[in-house]
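Structure in C-alpha cells, see below.
A protein chain is absent from this complex, but the other protein chains hold their places.
Going by the order they are written in, the chains are A and B; count residues from 1 in each one.
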Amino acid sequence: MKSGGPKNKLADDLYQEMQAWPIFDAHSHIDPHRPTSRHFDEILGYHYYTELAHSAGMPAELVSPTLPKNERVRNLFKYLDRLDNTVQYEWLSEITQTFLGHEGPLDLASVDAVLAQADHSHDGQAWDEKVWETTKLEAVFLTNEFDDPLEGWNRTRYVPCLRTDDLVLKLHEPATVERLKKASKMDVVDEKSFRMAVAAIFAHFVRCGARACAISLPNDFVPRPATPKRAAYSLRRALHGLDLNSDDREEVRTCVFWMLAEFCAEFRLPFDLMIGPTRNSYPAGVAGGRDLFDRRVSLAAYHSLFNHFPNVTFPVSTLSPDAAPELVAHAWIFPNVVPNGHWWYSNIPTYIEQDLRARVQAVPKTKQIGYYSDAYKLEFILPKFNMYRRILAEVLADEVARKAGWTETSALEFARLVLIENPKRIFPAVGGV
Amino acid sequence: MKSGGPKNKLADDLYQEMQAWPIFDAHSHIDPHRPTSRHFDEILGYHYYTELAHSAGMPAELVSPTLPKNERVRNLFKYLDRLDNTVQYEWLSEITQTFLGHEGPLDLASVDAVLAQADHSHDGQAWDEKVWETTKLEAVFLTNEFDDPLEGWNRTRYVPCLRTDDLVLKLHEPATVERLKKASKMDVVDEKSFRMAVAAIFAHFVRCGARACAISLPNDFVPRPATPKRAAYSLRRALHGLDLNSDDREEVRTCVFWMLAEFCAEFRLPFDLMIGPTRNSYPAGVAGGRDLFDRRVSLAAYHSLFNHFPNVTFPVSTLSPDAAPELVAHAWIFPNVVPNGHWWYSNIPTYIEQDLRARVQAVPKTKQIGYYSDAYKLEFILPKFNMYRRILAEVLADEVARKAGWTETSALEFARLVLIENPKRIFPAVGGV
Partner (left out) sequence: MKSGGPKNKLADDLYQEMQAWPIFDAHSHIDPHRPTSRHFDEILGYHYYTELAHSAGMPAELVSPTLPKNERVRNLFKYLDRLDNTVQYEWLSEITQTFLGHEGPLDLASVDAVLAQADHSHDGQAWDEKVWETTKLEAVFLTNEFDDPLEGWNRTRYVPCLRTDDLVLKLHEPATVERLKKASKMDVVDEKSFRMAVAAIFAHFVRCGARACAISLPNDFVPRPATPKRAAYSLRRALHGLDLNSDDREEVRTCVFWMLAEFCAEFRLPFDLMIGPTRNSYPAGVAGGRDLFDRRVSLAAYHSLFNHFPNVTFPVSTLSPDAAPELVAHAWIFPNVVPNGHWWYSNIPTYIEQDLRARVQAVPKTKQIGYYSDAYKLEFILPKFNMYRRILAEVLADEVARKAGWTETSALEFARLVLIENPKRIFPAVGGV
C-alpha cells in the first residue's frame, strides 16, 4: 500500500479487498488520444498544483504555457513544500511512487530524477497500457464536446459522454453556432432546425456508445420549461449572431437546457448535472484555477426538472460542501436523483467522509455512485480512487461496528455496488459502440 | 441489546444505564385510539419505507392504499434489500426483533412469518400495553388537530398538543373555517370572533392537559406583527370563503400565526416551531413522501418573534441539516429558544452526532430537549430513542475523555436532563387533564 492505510483491522481488510477490484470511472477529462502523460509537466500542470502553488505565493507567469516544460516543472517544485500538507500533494506523491518508482519528497534535489523517471516520450501506447493495467481500469468516461467525431480510439474502454456546456451557455457566441452547423451538417437557423441538429448530435453520440450527457451549471441557473414564442425569438437571434440582451440569454440557456433533457429522455441517456461553479471568479489566476462558487444554492431550484422528467436519471454533483445534506435528502425522495461522487471543492477527505456517512445511512444503496476521478491523465485515477476507497473502508467498518446485522460481507456488497455495479447499471450502454 | 452498541466501555455503560430509564416523548403522531399496529402493514406503511423503496425503484402503485394490506407488505418486501443500509431499516429490524421476536433478514422468504408474527388483530389493548411496557414509556405527546375533542383516552399518558398548521396555512379553505365554527361553537365572521374562537380552542386544549402548541412552517415564512387593517380585511375575506390573492394569503397566515403566539403567552403553552418543509415538492411520490426543503432558510427571520414574546418558550426544530449550527447559536443567546430533537431529514445518525456535539459544547444543559420520536405507532419509539441514546452515549463518553472535571456522573446527569427532566419542565402541565 503506497499511502497511509485505514485505521483498524476491518477497515484495512475492506481496503485490501477493494484494491483487487477493477475501477469503473464514470467521469473524467481524459484525452483518449493521449491518455497518459509523456512528460512530468503533464502531471504537475494539473490545475490543482498550479493553483495551490499560486495561492501559496507563486507568480502565475512561472507556469505560463509559453515556457519550456522543464522550466515550468522546476518553477513549481520550488513551491511544493508550501502545500505538502494537502490531499492533492498526496495524489502526486502516490503517482511518483506507483508509476515512476520515485521514493522520498518532491523537492529541488529530486526534480531532475523525477523529470527523467517521468519521461515517456518514446514509450507510446505501451505506457498507456502499463498505467491502464496497474490501475486495473475497466472503463473511463470522457468529456466530449458536442462536435467531437468520437473516432480513433477503443470506445468500450474510453466511453464517450456528451458535454453540453457550450450549447447551453455559449450559444450566443457565433463560433458555437458554426461548430453546430458543421457537426450536424445542417443549416441551423431557428428552433426547429436547432432541434433537428441537436437530435443528430445525440444520435451520433449514442451510436458511438455514449453513456451520459453532462453539463455544469452556475448557481443562478433555474431550470424551467421555456416560454415558447419568447424562446423561439431569442434562439433565432442567437443562431443568427444578433445581439442578445440578458433576458434573451436567459431564455436561450433555459430553452436549450430543457430541450437537452427532452433528448436525454428520448435517447435514454442519464443527464449528469454538476451544479455550482462560478466561472472566472478570480481572473488573474492560473489556467483552470479561476473558478469558485456561491454557497447560496439549493436543489429546490431543480424540483420542476426532476418532476417533469421522471424517466431521465439525473446523477447530481454539487460543488459547495455544505450543500451535501440537501443532495442526500433529494436522492432519498426522487427516484431519478442519484448522488454522484464527490466533486472538486468537495473532493477533500473530511468532506467526503461526512457526506459518505450520511449517504450510507440514508440513501438506498442501489442508487449511489460512489466516486469518479474527474482526471485529465490516467495516472490520477488510481490515487484518487484509493483515497476514496480508504475513506469508504473506514466508514463501512464503523457501520459494521454500529449496525446490528451488518457484517464484513454487507460492507463489501455495499462497496461493490457504489464503486462498480451501480455506475454500470445507472449509465447503461444504450446504443452501439 | 438488539442493535450494535457504542464503541467503548464508558459509552456502553452510559448506554446500558439509559436503557433502564423511562422515555418521555414530547412529539409524535400517535393515534391514542390505536397507538400500536395490528398488522405489519401499519409498521411498513410508515412513509420512510414506502418513500425509500419508491426512490429505489418501486412504483408508487405497489403500495396504493386501495390494495390489500398483505399485498402491500409483500410488494414492499421485494425492495427492502435495496435500502437495508439505511438507518430506517435498522429501526425496522429492531422492531421485528424486539416486538415480533423475528430474527434474520426481512426478505421474501420471511414475509409470511413476519406477517403472522405481527398479526395483533385479536390482541386489542393488551398489545398496546405490552408495547408501552417494553418501551418503558412514561408519556407521549400527540399531534391533535384544533377540532379534536380530545376524549376517549388517558391524557396523562397520551398528552394532547395543539397542532395549528391548518389554522395558519389553510384558512383560505372553506372546510377549515367550517371546522373552526363547529369546534368553537361560534359564528366566526371577522377578526374579533376569530380571536374568540381560537381562544376557546386554546382553553379547551389546556383544560384537557395540552402541554404544547405546534406548527410546521415553510421556508419562505417570516413572522411579523400583522398590519391591523389590512389583516382584518384579508381575514374577513378568508372567513367568508371569498377569493384571496397572494397578498391576502400572506396577510392571513402572518396575522393568524402572530395571534397564536399571543395565545401561547396567555395560556403559558410552549410553541413548537418546526421550520423548513416545502410541501409537495415531488407530487408523484407516495403518501407522506412528497415533501423536501430549500436549504436557504435562516432563523434570522424569526428574531422579531423571539424578541416580541419573551415569555413564550419556542422549542425549535429545523429541517435542513446544515442549518443546525444556527440553531445552536440562537439557543445560546435567546432565553426562549430551545433546540428540540433532531427532525426528519436531520434525524440521521451522522447529522445527529455532529449537531449533538455542538449542543453539548455550547448550549446550557438545562435548555436542551434531546429527542422526540415523531412516530405514528408506538413500536417506533424504542428503536428511535435507542438510536439517539447510543449516539448520546458515545458523544458524552468523548466529552468525559476530553473535559477536565467531567465524570461518568456528569455525563449521566446531562443525559437525564436532555432526555427526561428538561422536556418535563419545558413543557409544563399547565392546565387540567
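In this text, a contact is a pair of C-beta atoms (placed from the backbone, for glycine too) under 8 Å apart; a residue touches a chain by one contact, two chains touch by 3 or more.
Quick caveat, the model's predicted, so the values are computed rather than measured.
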Among A:Ile348, A:Leu412 or A:Ala429, residue touching the chain not depicted: A:Ile348
Contacting the left-out chain in the complete assembly, out of A:Thr86, A:Ser110 or A:Ser193: A:Thr86
Those residues of chain A which, in the complete complex, touch the missing chain: 2-4, 7, 51-57, 82-88, 90, 93-94, 97, 105, 278, 281-285, 289-290, 292-296, 320-322, 345-346, 348-351, 354, 390
Footprint left on chain B by the chain that the document does not show: 296, 298-300, 303, 306-307, 310, 322-326, 328-335, 354, 357-358, 360-367, 399-406, 410, 414
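We take it that only the chains that are shown with their structure count from here on.
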Computed distance of Cα centres, chain B from chain A, in Å: 39
